[in-house]
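The block that comes next holds chain A.
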Amino acid sequence: MAIQVKVLDRPLAQTSYVRAMLKGMAITFKHLVDPHKKTVQYPEQKWDISPRWRGTHRMLTDENGKAKCVACGLCPQICPANCIKLVPGEDEEGNRYPLVYEIDEFRCIFCGYCQEVCPEEAIHVGRHYENAEYSRAGFVYDLERLMAQTHPVCEMWDPADPKGE
Partner candidate 1 sequence: MADVQLVNLTIEGRQVSVPAGTSILEAAKAAGVLIPHYCYHPSLSIAGNCRMCQVEVEKLPKLAPACATAVAEGQVVHVYSERALEARKGVLEFLLLNHPLDCPICDQSGECELQDYTYREGRAEGRSQEPKRFNPVEDFGGDVLYVTNRCILCTRCVRFMDEVAKDTVLNVSERGDRAVIGKFEGKDLTHPWASNVVDLCPVGALLSKDFLNKARAWELDRTPSICPNCTQGCNTILETRDNVVVRMRPRTNSEVNRYFLCDEGRLDYRWMNRTDRVEAPLVRRGDRLVAVDWEEALKAAALHLNGKRAFVLASPKLSNESLWMLSRLVEKTGGRGAFRVAHGPEAPLPGVPDLALRAERAPNVRAAELFGFTKSDTPLSALGSDDVLVIADHELAPADAEAVQRAASVIVIGTTLPEAARHALVVLPATNVAEEEGTFTNLRGRVQRYLQARSAPGMARPVWWSTGDLLAFLGERAGYFLASEAFAALAAARPEYAGMSYDTLGLKGQLLAGAAAPAEAARS
Partner candidate 2 sequence: MGYPHTSHPKETPVLSQYFGDPGARSLDGWKQRGGYRALEKALGMSPADIVNEVKESGLRGRGGAGFPTGVKWSFMKPGDGKPHYLCVNADESEPGTFKDREIMRWTPHALIEGAAIGAYAIGAETCYIYIRGEFTEPLRVMNAAVKEAYAAGVIGPNAMGTGKRIDVHVHKGAGAYICGEETALMNSLEGKRGNPRIKPPFPAVAGLFGKPTTINNVETLAAVPHILNRGAAWYKGMSRGNPKSTGTKLFSVCGNVAKPGNYEVEMGFPFKEFLYELCGGPLPGRRFKAIIPGGSSVPIQTVEEAEATVMDYEGFIAQGTMLGSGGVIVFDDSQCMVKHIARLARFYAHESCAQCTQCREGTAWTTRILERIERGHGTMADLDTLLELADQMTGKTICVLSDSCAAPIVSGIKKFRSEFEAHITGKRCPMGATAAA
Partner candidate 3 sequence: MGGGHAPGDTSHGDRGHAHHDAPYEPVFVGAVKDELTEILGRYPTKMAALLPALWIVQRERGWVSDSAMAEVAQLLDLTPAYVKGVVTFYTMYHQHPVGKYFVQVCTTSPCGACGAEKVVEAFLKHTGCGELGATSPDGRYTVIEVECLGACGFATPVMINEEFIESVTADKVPELLTQLP
């Protein structure tokens, strides 16, 4: 038994594609001549990102070139993705420092809690998006790599609007 389908009768004005096509072409041509171009010529040209952009991490260093991190253990504690591995140690001067500090950027959800919780302002999420890798392993950043990053870091708060309102 065949299924009975009711076919709607619609006027030609509604079913013709010509009008819509012309409308679309009009927009296209308008943009062709528009002086305010939106297209960014990446990679020659870089996108200007928000100061609150949260990208891959960077570890800041002190004036002696050592990581500011004191291995307090707050970032692995607060990390919701559990992507920070930290093993504390003691250097030759008896100061606490991270023996192992690794962030798995592939697991990271870029919430920025690590930066927010850091009492030493050591770990930061970066204003940076060019971080492609050929392997998953390449996304596990060790301390050396985190320290070697040079990109600017995220401003968690707009200084003019500290409460984020």
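Regarding candidate selection, all candidates are chains of the complex that A comes from, given by their letters.
Miscellaneous remarks
By definition in this document, a contact is a pair of C-beta atoms (placed from the backbone, for glycine too) under 8 Å apart; a residue touches a chain by one contact, two chains touch by 3 or more; residues count from 1.
In this text the structure is predicted, and so the values were computed from the model without any measurement.
When the candidates 1, 2 or 3 are screened for touch with chain A in this complex, the one that qualifies is 1. Of all residues in chain A, those touching candidate 1 in their complex are 70-74, 77, 88-90, 94-96, 119-120.
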